[in-house]
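Just one protein chain is left out here, and the rest sit where they should.
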C-alpha cells in the first residue's frame, strides 16, 4: 500500500477499524520545518463531518507523530504518523461479511485474502486510509511550496453540474487560495450550490453521485520526467488511481484530445518575458512525458459511492445463493468533495519525488 | 525507460536513429517456448508501411534475439532482443534541431538533456521505441494465453467516428481474433472505413487526427491487485501512459461514471454456472484495485500526431526569437491504428507481472 | 531505513529518543496466525537488561500492533508495530552534540543531515532500531518454520574466544533449540563462560570487545537465488550489513576459502537417501548465488562497541579544535550477544522474501 517513488516512499497502513491508520514517509529532505497548523488545516479539508454532503462519522484527523520530527523539523529519518481509530461502529458491518456489497472491494478481497480479510468498515480498502496519505502529502505540499511550486484542486463536476475549469495558461496560486478558503472547493459558487443540491437529492433517494476533480500545479520547471515508463504522466496516473473510486485520469485536453486535429491541439511555442512558453496548453503542461514549464493539469473521474441505502442484488457466500442487500451505516453520498485534497496530496508526492530525482541527475 | 514490475522488468533502449532499438526482459519464467511466427505476426500489426494511414518508412520490425532463448525456449536469463535501425534519414530532422516542434518532446528534452539530447527522429521519444516493447509484450501475451488469459484491443474512435464498443460482460477471444485478422483493427468494418476516410482527409490537409483505443482482457481470476498504490489500475495506467501520445486512461465506464448514480453504476453480484459474476460491468473488471473475474476493460485516449505539414508557430532557440515552422518528413497522420498492439503489449506485461506476484504470495 | 525485498518490504522507523520505534511490514502472506508468545520470547533474546554483559537500560520490548493483524492473524494489509520509548535519559547525551564520538555515526550524520540530525541516544543509528526489526523478522521466522525452514545463530567468537562452530553438513534444529534456550547463545557452555569473563574484563577497563555471529538455515530447497545481482549472497549480505557494527560477512568457508585449493574447497556431489547432497559444505549452502539444499551458513563480524568510558581524542565542532572526550551513559561492552537474534531476523526476512519470489516464477 506504499507510494514507491524514486526518492520518497510512503508506506500507508491500517484498516478502517484497526487500532490506527498511519503512514511512514521515507526520503523526505532533512531540516524542513513542518507547519503543523497549516498541515492540520489541510487535513481538515479531507476530514468528515463538515456538512450534509459528508458522512456523520466525526473524527478529528489529528496525526500523532512518532518519529522523524524533532520540534517539528524533519531530522532525516522516516516520519511515522498515526491517526487512532476511535469512532468505529463495527456492528454496522457484521451482517455484511457474508454478502459482498456490489462494486465494493468485498468480493475480490474475499478471493484474495480468504477468510483472513478484515472487512470491518471496508478494512484497508476504506477511504479512511487517505487520511494518513494526506498527512504525508501535506508535508510534500509544504516542501514544494518552498521551492516555488503550488498545487491546487477543485471539483470540476458533480452529477453533471460543472464548475468553471482552470484557465490552462493562467491558473495561479490565487485560484488555489480561493478554493481552499471555500468550504466547498469550487471556483464558481453558484455551480457549487447546484452540486450540493444534487448531492442532497441523491442522499434523500438513498443513492449517490460521482464527479470529477481537476488538479493543477504551477511553478514547475521544464524537463521533469522522461520517455516511455519514465514519463511523469505514468507516475501521476499511478498515484491518482491509488485514490479509491477513481475510474479515469487525463492530462490537459484528455479524452477531448482524441477528437481534435493536430493543428488545433498543438500548443504553439512563443516567447514571453524572455521565457519560452506555449500559447495554449492543451498538453496540460506535459509533452514527451516531461513538464513544459506551463501549468500541469490533470483530471480524475470518481464513480458514485458504491454504498447506497437502496436495495441491491447480491449473493450470500455461505449459502451460494442470490439475495438482496440494503446497506446501513454512514456513508458519503458523494466522495468527490473530500477527494479534492487527496488529489493534491498524491500529486505533491509525485512532483516532489521527481524533482528530487531530477536534481540528483543534473550534470 | 524500463517497465519496472514486481516480477518482470523490461529495459527498453535505443533512439530512433541509433544503431538499434531493443529491450531486455528480466524475470520471465524459464522453459517457455516462444512461438516466433506468432510473435512476428503480432509485431507486423504495429509495423509501419501497411497502408495510406501509416508512415511510408519501411522497416521489417524483425527482432534479433541475443540472449535468453535457447532454441526459442526461455532459459531463465534476461531476454535481449534488438531491432536494427536501417531506414533512417537523419537529414529530415537536422533543420529542426534549433526550432522545437510544438507539442513534441523537443523543448522539454532540450531543457532536460541540454545539448546532449539526440533529437534525430525524435530520439528516445520516438514511437519507434514501441517496437521492442511490443516484442517483449508479445512474449508476455503468449505466456498469458497459456494461462487461459487473452487480451485484445481495437480502435474505439478516430476523429469522432466510433467503432462498436466491446460488450463489457460478454467480450471474448472470438472478438479479439476477428480484430487481429482485420487489417484495420475495428469491430465494425463500416466504422473502420469512415475512420480511414477521416485519416486520409487529415493527411491531405497536412493535418492529423487523434482517437481512442479500447483494450480488454478475459480469463482473469478474481483478486489480482490490492488497495491504494497496490491497485491494478495504477500499474495499468502507468504502463498505458508510457505509450507516446496517450492523454487519458480509464477503466469500465470511466469518465462516464462521474455522471452516473450509484444505483446505476453498481454492478449487481449474481451466480451463473456456480460462479460469482456481475450482471453489468461498469467497473471494467476492477473494484477496490482488484480484478473481479469479469472482463477487464480500459480505454486510452491518443492526441492527434503533433507532426503536421501545416505551418506552425514556434521559436528559434539559438536566436531566441519567434518564428514559423513547417515539418517535412514521413509521419502518420494518426497513431491510433498502430497503437492498438502496443496497448495489448503493455497490458500483457502488467497482467503477467501481477499474476506471477500474486502466485508468490499465496499461502 | 527499509528492507526492500521483492515480495516483502519492512520500513523501520524511529529514533532512540523519539516517541517510538517501529516497523511497517508489507507483503506478508495473509491468514497466518502469529504466535505472540513465541514472538515475545524471541524479542526477549534481544532485549537489554539481561545480565552484566548488556546495558542497564530496562525496557520490555513489547510491540504494540496497530494494524495488519486481526486476532493475531495477518489480514493481508501492512503490519504496523510500535515500541514506545520510555526509559530515555536524553541528558546523558546533550554534552556530546558538539563532540562527535569516535567510530560512531555522529560525524558523518552531522555532515549528512546538518543541524537537523537527532543525535539523542544515537538517533536513528541506535541499535534500538533493531527491536522492531526483530519483531518483523520474528514473524518471518514463524512463517518459514511452517514451511519447514529453521534458522538459528550463535556467538562464534568474542574477544578471540571461540565457540564450537556449527557442523556445516549436519547442523539442525536441535542445535538451534539448545542455543535459544541458553541464556547466553553458545554451543559450548565453557567457551561461553570465558567470553563472559572477557566482556566483564573489558567493562571493568571501561573498554569494549567485538566478536562474530554464525547463523545457519536448514530445510531450504535448492535453486533459490540466481546469477550476478540476483544472488542470494547479495541479499543476505545487504541485510546483515544493515545491522549496526557489522564489518564483515562471509558464507561457508568465507575468507578461509581464499587460502584453499579447488580440490580441497569443492564440495563433492553425492546421493543420500535418494537426494543429491554434498559431502562437505565449504560453500555454506550457496553456489552460483543459489541454494544447494545443504545448510546455509553465514558469519558476521562485529566491531567492538564504539562507546567506551576511556578517554578518547575527538574534536569540538563548534570551536573546530581538537579535544578529549569521555563517554558516560549506559552501553553494552559487547553488542554480539544481543545481535544473535537480529542476525536470525534479517536472515529470515531475506529467505522468506526470496522463497515467495521464487514461487511466483515457477512455471
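Just so it is clear, A, B and C label the chains in written order, and each chain counts residues from 1 on its own.
Throughout what follows, a contact is a pair of C-beta atoms (placed from the backbone, for glycine too) under 8 Å apart; a residue touches a chain by one contact, two chains touch by 3 or more.
Please read all numbers here as calculations on a predicted model, not as lab measurements.
Within the set C:71, C:181 or C:259, the residue that contacts the chain not displayed is C:259. Of B:13, B:107 or B:302, it is B:13 that touches the chain left out of the display. The set of chain A residues touching the chain not shown comprises 6-7, 27, 29-32, 77, 227, 356-363.
Interface residues of chain B with the unshown chain, by the touch rule above, are 1-2, 9, 11-15, 18-22, 24, 26, 30-31, 64-68, 70, 73-80, 82, 112-118, 123-124. Interface residues of chain C with the unshown chain, by the touch rule above, are 1-4, 12, 100, 102-114, 124-125, 129, 133, 157, 159-160, 202, 205, 207-212, 221-231, 233-235, 237-239, 241-242, 244, 246-255, 257-271, 274, 276, 278-279, 282-284, 287-293, 301-308, 310, 312-315, 317, 320-322, 358, 363.
To be clear about the criterion, only the chains that are shown with their structure count from here on.
Where chain A touches chain B, over half of the residue numbers in use are shared by the two copies, so each contributes mostly the same positions. Of all chains, B has its CA centroid at the greatest distance from the CA centroid of chain C. The most centrally placed chain, judged by C-alpha centroids, is A.
Our note on geometry: chain B versus chain C, Cα centroid distance of 46 Å, whole angstroms.
The centroid of the Cα atoms in chain A and the matching centroid in chain B are 26 Å apart. Shared interface positions of chain A, defined as residues touching 2 or more other chains, are 1-2, 12, 112-114, 124.
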